[in-house]
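Scroll down for the structure; my scribbles are underneath it.
In this view, the complex is presented without one of its protein chains, the others remaining in place.
Letters are used for the chains, namely A and B, taken in the order the chains are written, and counting of residues starts over at 1 for each.
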Amino acid sequence: MDILNALVAFLNFVFIPAASYGAQLALGALGVTLIYGILRFSNFAHGDTMAFGTAIVIILTWGLQGLGVNLGPLPTALLALPLGIALTALLVLGTDRVVYRFYRVNKSAPIIMVMASVGVMFVMNGLTRLLIGVDDQIFTDGARFVIDVRSFRDWSGLDEGLALRTTQVLTLVVAVLVVWALFRFLNRTKSGKAMRAYSDNEDLALLSGIEPERVVRITWIIAAALMVIAGTLYGLDKSFGPFNYFQMLLPIFASAIVGGLGNPVGAIAGGFLVAFSEVAVTYPWRKIVGYLAPDWQPDGLLQLLSTEYKFAVSFMILIAVLLFRPTGLFRGKSV
Amino acid sequence: MSGNRQVTSAASRWRAPVLFLILAALFFAEGTFRNAMFSGSWNISLAILNMGLISAITALGLNMQWGYAGLFNVGVVGFLALGGLAPVLIALPPVEGAWGAGGMRIIAALVTGIGSLALASLVWRRGRGKVGALATAGVLVLGFFLFRWVFDPAVAAIEANQSARYGNIGGLGWPVLLSWPIGGLFAAAAAWAVGKVALGLRSDYLAIATLGIGEIIVAVLKNEEWLARGVKNITSIPRPVPYEIELQRNPDFQSFANSWSTSAAEASGIWVKLCYMSLFLVVLLAIILLAELALKSPWGRMMRAIRDNETAAEAMGKDVTARHLQVFIIGCGVIGMAGAMMITLDGLMAPTSYNPLRYTFLIWVMVIIGGSGNNWGAVLGAVLIWFLWIKVEVWGPELIGLLTAPMPAGAVKDHLLDSAPHMRFIAMGMILLLVLRFAPRGLLPER
């Protein structure tokens, strides 16, 4: 019984939160890694573009809620998502046209695009503030729980409760679907293969008749979709804070680098690795240990680091991986 | 690349003086004219200038890393914050009982922590393959638990000591000016640790490493209450200059103010700010002098050679990584010093105010706009961008007010007016993008 309680506590406090957070990080890291592979730079505007895209989704959601439209148990934001993605994609394509294309055509060193992305980051940050203000917003609706603590206790007869929030299930389901679709696109379709070919060898891709600008456009659209989906899922799961997304830049970059920049499989693995480590290191294990070893009464909470230091975890993993495998877990290279 | 260095033409010779004159004119206008654009208050003008000078020192530190060596440091906020810890630990009066409660234990814990890191790195270098890695991990884990075992009770004891007023370790009561170089040392030590790891890998991972360490340092300051009271903030950090209230009580100063036909209140504010300005200028000019001398020395030539062609420099037997580490540490030291100066100027340590956008990326905007690699450019860019950063917050609403004047009152107008102060972010981004596009070498390009 105690083992079961420990297992439930583990699922409830470590596994489920880490899995949904990991899925959000993985989607974010996929966007970063695609842009790095195709456009050859790390996009510092990623976090703030995520915030902006999510802000659009939130406003559309409010509009739908105002009209009385809803999805029953599912959050209304899901309905607003496609339009939010489309609008963000337009914005991002516009940014590319006005900002990045110039440097690409001139074959500038990619560092100048990194700098430009800092400029875009400022603009996106300002636009987000203009659009939705600086306060946290909660825009989730529908059923809050798939399984709630009380009914789980009644059903199982265990002391420990298990809560499974709708947003957590939704995050995982959507992430799996998105990743499946993305990989299908990259590995099965002509355009997806052309993207990988371009990231391998730009000149040969051009000589094969692949249009570079088209590849870049598709990349931005996919990246925008990933950003808005990741941002919306994160916002639904936690809450929407315009500045939280900037803070996510570090774990997202860490995930992408740990997995091997430019490698989509690596981005996903990196996202989950970072998320699970963060949660595991900052979770107070006292309760679970209490079930497993009832005789041992430790003084502390058995928390390795306090929650505020979760950044330190991404950082440590990053350093450790880079020391052992300088190119990341899954070799850099190739979208 | 050497081909980039332009022949100094008459135009470029006058460029720097003219731009600095324009900058001076802006501050003069801010102090003198009272209209929609300027406040007409010398107190405000000098306050902007003082913070601009601190930004200039920060930008100089970053410019050493970026301009001399091409290192991409996005953890400026962390090194700035770490430097800001120095005035707290150096200049504040000691807290009674704090050291007795756990000071020695804290030091022992830090020694344990650093010792186990050193041991781990020794094992790592000596060890081979899986065994070495496992041994290193073992040392780290044991070291961590040992550290926590020594550290935690000390923290609890210190934080329990007069927790309402203090609850922190307190300072040493030394002169606050001393804390400036010490702040630089704090930041330099952290830079050494980061650089050692991130610069030694097959290619650099400095950007992500500094991004991480920046967040971590700020998290430490927010969280470790025993150190600087965390989010409860530290106030009344001692000053190196007189207090306004003392000046106002001083009859000599009152008559001095009257002779300038200003009130003693206003004059005292200006006087204090001028004192700060002089201190900051001395530091700024000393750093520029040293930086320029260093750049013209064999060391500086080597730095440039390495940056221009790393492969060739490496082939000539230069230790590129060691040089990069060196300049990274020096640059962070300068940034740390600026952090200490900033806390001294504010008299307040508020860890929540350390926002990367403001303290990392805005500094980047300053350096790029001033001109990568040009020290005077960094100063110009820093003071100019700081001036704009402050003023756009004022100009934004004015402009929006003007634009929305014909609009009927309503939700849209209110929203626009409310959000006008956020225009500064868009403005800064636009300025950076325009400079990158049309003058990527900055206002004062490197010679």
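Keep in mind that, in the parts below, a contact is a pair of C-beta atoms (placed from the backbone, for glycine too) under 8 Å apart; a residue touches a chain by one contact, two chains touch by 3 or more.
Throughout what follows, contacts and distances are computed from a predicted model.
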- Report the protein name recorded by UniProt for the chain absent from the figure; options are "ABC transporter ATP-binding protein", "ATP synthase gamma chain", "Cell shape-determining protein MreC" or "Malonate decarboxylase beta subunit". "ABC transporter ATP-binding protein"
- Message: For the chain that was dropped from the view, give me its touching partners among the shown chains.
- Response: A, B
- Item | From B:Glu310, B:Asp346 or B:Glu393, residue that would touch the chain that is not displayed | B:Glu310
- Item | Touching residues (missing chain, whole complex) on subunit B | 1, 4, 66-67, 70-72, 203-209, 307-310, 372-373, 436-437, 440-441, 446
- Message: Considering the whole complex, not just the chains shown, which residues of subunit A touch the missing one?
- Response: 36-37, 40-42, 102-112, 114-115, 190, 193-194, 196-197, 199-210, 212-213, 253, 257, 261-262, 332-334
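Keep this in mind: only the chains that are shown with their structure count from here on.
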- Message: Measuring centre to centre with CA averages, how many angstrom lie between subunit A and subunit B?
- Response: 31
- Considering the complex alone, what residue numbers of subunit A touch subunit B? 42, 44, 99, 102, 111-112, 114-116, 118-127, 129-130, 133-134, 246-247, 249-250, 253-254, 257, 300, 304, 306, 308-309, 311-312, 314-315, 318-319, 322-324, 326-327
- Could you pull out which subunit B residues touch subunit A in their complex? 72, 74, 133, 144, 152, 197-198, 201-203, 205, 207-209, 211-213, 215-216, 219-220, 222-223, 356-357, 361, 364-365, 368, 418-419, 422-430, 432-433, 436-437, 440
